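Each remark here refers to the structure printed beneath this line.
The complex appears here without one of its protein chains, the remainder shown in place.
As written, the chains take the letters A and B, and residue 1 is the first residue of each chain.
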Amino acid sequence: MKAGSMSKFRTGIMALISLAFILPLLFLIGTAIRTRQDYMMSPGGLPRSFTLDNIVGAWTQAGLGQALVVSLIVAVIACIVCASTALAGAFWFRIHQGRVARGLNVLLVASYAIPMVAWLIPVFVMLANARLLNNIVVAGIIAGVASLPFAIYLIHTFFRQALTTELLEAAALDGARVLKVFWYIAVPMSRPALASVVALVFVWTFGDLLMAATLLQGNPQVYTLTLAATTLSTREEVNLQGQAAAALVSLIPVLLVFMVAQRSLAAGFGAGSGK
Amino acid sequence: MSNLKISKLHKHFGAVDVLKDINLDIRTGEFVVFVGPSGCGKSTLLRCISGLEAASSGSIEIDGQVIDDVEPAQRGIAMVFQNYALYPHMDVFGNMAFSLKMQGLAKDEIRRKVEAAAEKLQLTPYLDRLPAQLSGGQRQRVAIGRAIVRDPKVFLFDEPLSNLDAALRVRMRMEIAQLKLQLPNTTMIYVTHDQVEAMTMAQRIVVLKDGKVEQVGTPLDLYERPQSQFVAGFIGSPRMNFFTGRHAETFKAHTVGVRAEHLDIVGAGGVWSGKVVYSENLGADTFIYADIGAEAPVVVRQPGKSVFAAGAEIALVPKARELHLFDEAGRPVPK
Partner (left out) sequence: MQAVKRRGWRRALDGGLVLLVPAIVLETLVLFLPLVHVAYRSLYDWQPGSVSTFIGFQNYQHLLADPEFWQVIGNQLFYLLGLPLWVIAPLVVAFALREGVWRPGLFRSIYFLPAVMSPAIVGLVFRTLLATDGPVNAALETSGLGFLAHPWLTDVTYVKPVVIFLVLWASFGTGVLIFSAAFAAVPQNIFEAARLDGARFWSEFWHIAVPSVRGTVFLWAMFQLVCIFLFMFGWIYVLTGGGPGLSSATMDFFIYQQFMRFGFYGTAAAQSIALVGAIVLFPALGYGARALIETCVKRRRT
């Protein structure tokens, strides 16, 4: 094909691929807003009925309203803990490059590869002993730490490019000490990297099932949205439409984040490519 | 009075000696340029003065006070960086005010100082702009303004023009020269690898080579009385012609150097003769490259539009007084 020209063939293939991502979502919406009878008639067909009963039912039955609040609290705590800790740590690693600092850096980032199930078991036992299970603040902090290795890596990568040695030297000449450089220069400068971290941690924490199912499973009052929606799906008496409605409701917040912070999310994942 | 005194300064990075026994005396209000090829240690020397780099041994005094253990911010120096090093998230005002804010000055005093400096540099309309919204020349001026507000005793420039295009470089060169006139009591040290910049701006030039001071002097000193073959070759454009072997034997030296403008073209019977290889007509001058059997073609500068076709026979006579003779070590030989 000629360079620079639009190819209908290529665009067509890309559109076909995108169906694989759109259709499941459409199916989810379709199932959530149709009646049970309609679905039973043709599960693969188009909906011929419209109802909000499923969504209302799921909302009340699974306590999705409360779960949404819990999820938001957990995710916000996770974002704050993760972003502030990673920012400070990554800055320290930017200005200290001795052998010890580099070793610590590798250690704190490589802990990304420690399987969550492995550290979650003792954390669960420890929290159980301290009677801190089913505590959304604790769960939020732990979710934030779970994302910390990636966040440190991401912000450190950003600092290595944006916070140049020359800039640090200029700050030293201007008479700024380390904490002032951090507060007046590094923090305000890191906005794009912080946006990526916050968007990623929010999305990950919001969608997490393993931590929620371990640390919060003892009390339905503190179920996160994901946990509530999946728990609902395992209850026999709840029909498919109810499950779909719950799933749909639990996807809406991250889809909103996706639309608002798409660029930051993409940048965050891009930083993961190790360019 | 001596403003900046450097004695017996050494600096090494690991096993590499970057600066070897540097001794310099710079007077208050002087404009001094450090020049040399890349890797000669000129930037390291500047950074040692600024305190961004610590010397391995030796000492530096400013106004009679040893500053070896004084922190960079307390040395009374200011520095303009090669890439400007502006804080990207602060507007022009914020960039210029930052060091004053770190000193803990009152808000209205900061405002007064920044506005005065902005006035001097015609930056007043841009005070609320971010660095990304400025042109290269404006950023350069902000970098200078940030240094001015601190009212430094010594003003350091680290290759400040190397990121600008040719036209802007000439203009900024003039602006810095004018700035120097406005600040007669401020010592300025300027690092560059560009000998033209050095020649046009400096009151005194320090030529560095391999971590050593090769020669210190006024631009004309260096041009007319280079103390080594290196300085002779480094200063001046086009580069000085050097001959060894039979071309030099005539003058009983290991190497003979002669500048392009100190060669006359004669009809016949010149000291050297050969064929024209190529000629460059620049309008006011013409550079003629001739092969006279030396290692490299010799360059001759002729005023106006001289026409020499390639292959034309040519005979050259050097102006005897302008010849530079060097021994094997590159040291000058008395004529």
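One rule holds for everything that comes next: contacts are C-beta pairs under 8 Å (C-beta built on N, C-alpha and C of every residue); 3 or more make two chains touch, one makes a residue touch a chain.
For clarity, every value in this text was computed on a predicted model and none was experimentally measured.
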* In the full complex, which of A:Leu52, A:Val106 or A:Ile121 touches the chain missing from this view? -> A:Ile121
* Structure fact -> Among listed residues B:Glu30, B:Glu53, B:Glu197 or B:Glu214, the absent chain is touched only by B:Glu53
* Asked: At which residues does subunit A meet the chain that is not included here?
  -> 1, 3-7, 10-11, 13-15, 17-18, 20-22, 24-25, 27-28, 31, 42-45, 81, 84-86, 88-89, 91-93, 95, 104, 108, 111, 113-123, 125-126, 141-142, 144-146, 148-149, 152, 168-169, 171-173, 177-179, 181-182, 203, 206-210, 213-214, 217, 226, 229-230, 233, 240, 243-244, 247, 250-251, 254-255, 257-258, 262, 265-266, 269-270, 272-275
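Here, only the chains that are shown with their structure count from here on.
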* Distance between the centres, which are taken as Cα means, of subunit B and subunit A, whole angstrom -> 54
* Structure fact -> subunit A contacts subunit B in the complex at 162, 164, 166-167, 169-176, 180, 184-185, 188-189, 191
* Would you tell me which residues of subunit B are touching subunit A in their complex? => 50-52, 71-74, 77-79, 81-83, 85, 87-90, 98-99, 102-103, 146
